[in-house]
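One chain of protein is taken out of this complex; the other chains stay put.
Let's turn to chain A:
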Amino acid sequence: MNNAYNFAFFDEGSKREIRRATLKAIAIPGYQVPFASREMPIGRGWGTGGLQLTLSLIGKEDVLKVIDQGSDESVNAVSIKKLVKDTTGVQITDHTSQATIIQSRHRIPEVPLRTDQILVLQVPLPEPLRYFEPSEHETKKLHAEKEYSGAWLMLFEQIMKYGSMTTGADHPVMVHGRYVMAPSPIPRFDNPKMDENEALILLGAGREKKIYAVPPYTRIVSLDFEDYPFEGESFHGKCCRLCGSEGVFLDELIDEATGETFYQCNDTSYCCEILNEAEKAGVN
């Protein structure tokens, strides 16, 4: 641990400001609370929102897991883990079930979360209405008036043009029947995991200076139409080539030499855990 820095990098004043914003965010699920996003030693847009939430929450007893698109070992996840470990000395883990705070970029882990865990999601664009309304002043008004026809119209236009909703990731959701929220660019596959989740989910956008939250057991409904219901990505009939898991989010990979397509778990630590268990059981 590097003692040249404050515990958890921040001065106490910065933590207090983030903490006050977080508490208001929890009290108003899905509402984006503005906060004074601090300068961080990583670039804005590289997870500073999530990092600031993690640093304001973390204590000596916490166990931290950081994932980037399902991977514990990508550059972004490793740098964030290093920074937090250097300034706090907390234990780092790859196992979802062992972590108390999980900071994630664009995925909700495959292992179901528990009540004693907090999921922190990094958010690039917190405003679900920004696609059709460039003014922050106007989108705040639209949220205030619960005027969300634009969000539905956006999905309607996709159906008109392409025959289905083409959001891919970041499919907008309705929180507690009041606010339309960007769930961060998690795949549609992960949207249903947010609904009535057991863990507290905090979302932080560092560049856009917003914090918002989904408390546990909160109703989250992905926006859709009666005749065009919301659907997650389907991996029907496909399984991970390494661990054989079905019903998880799979990455599609193509072997350039043979042109063969194969699939692999996106959540690397989940895949690894399954493989290790199988080995222990003596399957191989």
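In this section, a contact is a pair of C-beta atoms (placed from the backbone, for glycine too) under 8 Å apart; a residue touches a chain by one contact, two chains touch by 3 or more; residues count from 1.
In the analysis below, contacts and distances are computed from a predicted model.
Visitor: The chain dropped from view, which UniProt name applies: "Branched-chain amino acid ABC transporter permease", "Phosphonate C-P lyase system protein PhnH", "ParA family protein" or "Hydrogenase nickel incorporation protein HypB"?
Guide: Missing chain, per its UniProt entry: "Phosphonate C-P lyase system protein PhnH".
Visitor: Can you tell me which of A:G45, A:G150 or A:P216 touches the chain that was removed from the display?
Guide: Counting the whole complex, the residue in contact with the absent chain is A:P216.
Visitor: Per the definition of touch given earlier, which of A:K85, A:R114 or A:K140 contacts the omitted chain?
Guide: Of these options, the touching residue for the absent chain is A:K140.
Visitor: Going by the contact rule already stated, which one of A:I26, A:A182, A:L223 or A:C243 would touch the omitted chain in the full complex?
Guide: Missing-chain contact among the listed residues: A:I26.
Visitor: Just checking the interface: what residues of chain A touch the absent partner chain?
Guide: 6-8, 12-13, 15-17, 19-29, 31, 33-34, 56-60, 115, 118, 140-141, 143-145, 176, 178-179, 196, 200, 213, 215-219
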